[in-house]
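Following this message is one structure expressed as structure tokens.
Missing here is one protein chain; the remaining ones are kept as they sit in the complex.
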Amino acid sequence: MIAILKPGVSETQIENLKTWLLSKNVDVHISRGKFQTVMGLVGDTSKIDSDLLEGLDIVEAVRLVSDPFKSANRKFHPDDTVIDVRGHKIGGGNFQLIAGPCSVETPEQILTVAESVKASGANILRGGAFKPRTSPYDFQGLGETGLKYLLEAGKAADLPVVTEIMNIEHIPMFDDVDIIQVGARNMQNFELLKELGKIEKPILLKRGLANTLKELLMSAEYIMSEGNQEVILCERGIRTFETFTRNTLDLSAVPVLHDLTHLPVIVDPSHATGHAYLVESMAMAGTAAGADGIMIEVHNDPSKALCDGAQSLTPEQFRRTAQKVMKIREVL
Amino acid sequence: MIAILKPGVSETQIENLKTWLLSKNVDVHISRGKFQTVMGLVGDTSKIDSDLLEGLDIVEAVRLVSDPFKSANRKFHPDDTVIDVRGHKIGGGNFQLIAGPCSVETPEQILTVAESVKASGANILRGGAFKPRTSPYDFQGLGETGLKYLLEAGKAADLPVVTEIMNIEHIPMFDDVDIIQVGARNMQNFELLKELGKIEKPILLKRGLANTLKELLMSAEYIMSEGNQEVILCERGIRTFETFTRNTLDLSAVPVLHDLTHLPVIVDPSHATGHAYLVESMAMAGTAAGADGIMIEVHNDPSKALCDGAQSLTPEQFRRTAQKVMKIREVL
Amino acid sequence: MIAILKPGVSETQIENLKTWLLSKNVDVHISRGKFQTVMGLVGDTSKIDSDLLEGLDIVEAVRLVSDPFKSANRKFHPDDTVIDVRGHKIGGGNFQLIAGPCSVETPEQILTVAESVKASGANILRGGAFKPRTSPYDFQGLGETGLKYLLEAGKAADLPVVTEIMNIEHIPMFDDVDIIQVGARNMQNFELLKELGKIEKPILLKRGLANTLKELLMSAEYIMSEGNQEVILCERGIRTFETFTRNTLDLSAVPVLHDLTHLPVIVDPSHATGHAYLVESMAMAGTAAGADGIMIEVHNDPSKALCDGAQSLTPEQFRRTAQKVMKIREVL
Partner (left out) sequence: MIAILKPGVSETQIENLKTWLLSKNVDVHISRGKFQTVMGLVGDTSKIDSDLLEGLDIVEAVRLVSDPFKSANRKFHPDDTVIDVRGHKIGGGNFQLIAGPCSVETPEQILTVAESVKASGANILRGGAFKPRTSPYDFQGLGETGLKYLLEAGKAADLPVVTEIMNIEHIPMFDDVDIIQVGARNMQNFELLKELGKIEKPILLKRGLANTLKELLMSAEYIMSEGNQEVILCERGIRTFETFTRNTLDLSAVPVLHDLTHLPVIVDPSHATGHAYLVESMAMAGTAAGADGIMIEVHNDPSKALCDGAQSLTPEQFRRTAQKVMKIREVL
């Protein structure tokens, strides 16, 4: 950690700060430049709150010498993490299509979708049982029953499954789930993250609506620092002023994250855009940006043909999208 | 709920949509205008997912006739909710200053601050025991011990206390706390909100960094729909592109919320701005905007005189700020 | 234009509003639904200020029946506009690589870059002569001299050129420029747009840092409504809270704009990301998203090998990026 002091700081102020820092058991090296004095802090700086230090009257800026994320940091772990989900690998050059309905509705619905997306090239089945909804009056998902239908469909179609958790107490219920998803709204539910760090199962961690990439990595760190090293990061759009799309898909996140971390990065164009007609081009763009996987909402209910305009693709639309995504993968 | 159809929609499409809606057990009234057809849905529309409806190819827009928030809605509860915290009232013309340190550190520290802020006019003591931190390596608060120190200081100084909860399992630990705070990061931790709705204790609900006022009200609704009607809303800054302040304090939120809801609204200028030198003017501005209370960080540690630049006020700074805030209150 | 009135509006209020609207010479059709009354306005509604109408106490919302953009609207002009720049076509399935340095520095520099990017597949040369800089003390470009060097290099390398204009009075100076660029900061400099609408030359209109896609189309409309129909839209990143990239490249803009307008849409990954290491993946992603062109900064100054980390690519990096972009094009 280095602290750049403001110009014109007095020797007494520098000495006071040094004394305080030494009391925290870190060594202090002072470089007096022509313009500015810079303090380098050596040792266990974990006791030094960088926000507090930067808040001091005499400090202009604090810079961390090492990134605050350690387990997720590519510098200390140069090779890509490859996550193996029942034989289907994600990361390190391995790409997966994840597909399925927003919500699990009936055993037939989820099985039909499972078989259809598998036929089109998806190797992992998604489906929501516990749904985080802005309103308490909206449908909250089928809960444990939905989870049961999803697991049965996954078994019948021989597809590993991913589904979202919202409550620490539900963890035992997710024993047979292959990948546990943490949704955008819970990205900084640190208590949940810590508990998920204690189990052995891949965690799909979605970026929060207004969270920076650094905060996403720090949330991955909450999981990893407890032991669980299998974290898949997911870009799913951030909140901006633009209203044509539900959120703004930040595809730069893919190469930035690949530079900063060894963890796999996937993209969810369905939730990001909120419109089916945008999913195909954003799935292709995300693939071209270097994502390790794409997660797409697909539903299959002929009696709801009305819903074609929503964010879910029909199985036929998904088939075409999957083909185009695969062609982009071949180019890379 | 009304659905405005796109221009040029065919009669067949209209009939199909109507049939589907009728199957959801709502009545459908159709107004055919010169330009656009508008469908009015009557009955229990809670089974109709407005997002899905709006996503249909033939629907241009969906408008809710009633606001999605019911318990919090001023229309159904015109009088201000007044929350009584051991004799100190908030809302309905009653104003409270809430003050205390960011973190509880020692029994002496929290008691000294408690007595000092009380002498300056604060009637509620704040102090963090469980701290949500971006990094798992940062200080996470004293936890249960901190809670004990806070409660002891509150008792000794005869001040009710408010402190943050992060985990459903901790609820029993908060039995003697007077107001339970839900932090910005947990504003959409719906599972936590639902549990807090089952207890009888005021909840101070902070607006999330990137959450709209409507979402804030929907989160209050999660608490209220479970039974607990005592929710205090708190504006504490939203995330924008500006970097001179930690967040952008959105003071328009105060009159907007007073218009939409009967719940009290307070302002936290310390977390919003992140700089002590901005707290006084923003506390005054928040008061002038009509807030029912102001929450300010105050610390008292002569050995850390270095920290004056951080976001906490010294007791002396708080005394001056409290006086100015009270003068503004007199004008209103 | 339709106005949805608030529930509970009285007949007198409706009559008053109708009288006022009739006085503006529009016809008014009233549909009284079970819940809400909807007014349809017929005739020349251009005299009705929709903002003012929506601001009325009794109006809940105003919806425009026709989009506010007319010339740019795909509904009235279903076929893609194809812009021919000295034989190089953009739009309607035609894709162009535009490349060149941020600033024109010397005749040698711009010619070297021109020849090098042409060899790698670029068909249009970019280069800044007038530079909009946040600070008046920063380098503002070579001005008219830079323009001269750029035109000479374009002629020597047989490449059409694109360069930015900042001042109405400079228009005559741009007589020999092939495409005139309007930068992000001038996207709503309506006086400049109107003047550029009076000339016959393609205009490359960049999206403003905080402008919606609708506003971008309305700015195109300022140009087109004066006569000039050759507008190329350019997504170059919007301002968000994320700081790892200079701006957040909004690639969803490409398919959204293709849906709304017949105008060509290109992507500038260099300015959007601000980092050379992100340009290649974002150029590929933009191409996969369906852009009609990609604009990339390339510089060529062996003595400044130091600068490799900046947002400009070296000619060799550009060569590789161009190859990958072309491979993605082949897939589409």
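Lettered A, B and C in written order, each chain numbered from 1.
Note that in this section contacts are C-beta pairs under 8 Å (C-beta built on N, C-alpha and C of every residue); 3 or more make two chains touch, one makes a residue touch a chain.
Computed from a predicted model, the values in this text were never measured in an experiment.
Peer 1: Looking at B:Val59, B:Val113, B:Met187 or B:Met284, which makes contact with the chain not pictured?
Peer 2: Residue touching the chain left out of view: B:Met284.
Peer 1: Could you tell me which of A:Val9, A:Val38 or A:Val82 touches the chain that is not displayed?
Peer 2: Counting the whole complex, the residue in contact with the absent chain is A:Val38.
Peer 1: Considering the complete complex, identify which of C:Ser116, C:Asn186 or C:Asn228 is in touch with the unshown chain.
Peer 2: Among C:Ser116, C:Asn186 or C:Asn228, only C:Asn186 touches the chain that is not shown.
Peer 1: May I ask you to list the residues on subunit B that touch the chain which is not drawn?
Peer 2: 210, 212-214, 238, 240-245, 248-252, 254-256, 259, 272-273, 277-278, 281-282, 284-290, 324, 327-328, 330-331
Peer 1: Spell out the interface residues on subunit A facing the chain that's missing from view.
Peer 2: Contacting residues on subunit A, toward the hidden partner: 2, 4, 7, 29, 31-36, 38, 40, 42, 60-61, 63, 65, 239-241.
Peer 1: Under the stated touch rule, tell me which residues of subunit C contact the chain that is not displayed.
Peer 2: Touch with the absent chain occurs at residues 16-17, 20, 46-47, 49, 51-52, 55-59, 68-70, 132-139, 166-169, 185-186, 188-191, 194, 208-210, 215, 218, 221-222, 225, 239, 274-276, 304, 306-311.
Just so it is clear, only the chains that are shown with their structure count from here on.
Peer 1: Could you label the subunit A-subunit C interface same or different, taking same to mean over half of its residue numbers are used by both chains?
Peer 2: Answer same: the two copies use largely identical residue numbers here.
Peer 1: Give the rotation angle, in degrees and rounded to the nearest 5, that superposes the C-alpha atoms of subunit A onto those of its identical copy subunit B.
Peer 2: In degrees, rounded to 5: 180.
Peer 1: Approximately how many whole Å separate the CA-defined centres of subunit B and subunit C?
Peer 2: Their C-alpha centroids are separated by 39 Å.
Peer 1: What is the distance, in whole Å, between the centres of subunit A and subunit B, each centre taken as the mean of its C-alpha atoms?
Peer 2: That pair's centroid distance is 26 Å.
Peer 1: Starting from the mean Cα coordinates of subunit A and subunit C, work out the distance between those two points in Å.
Peer 2: 31
Peer 1: What parts of subunit C, by residue number, touch at least two of the other chains?
Peer 2: 240-241
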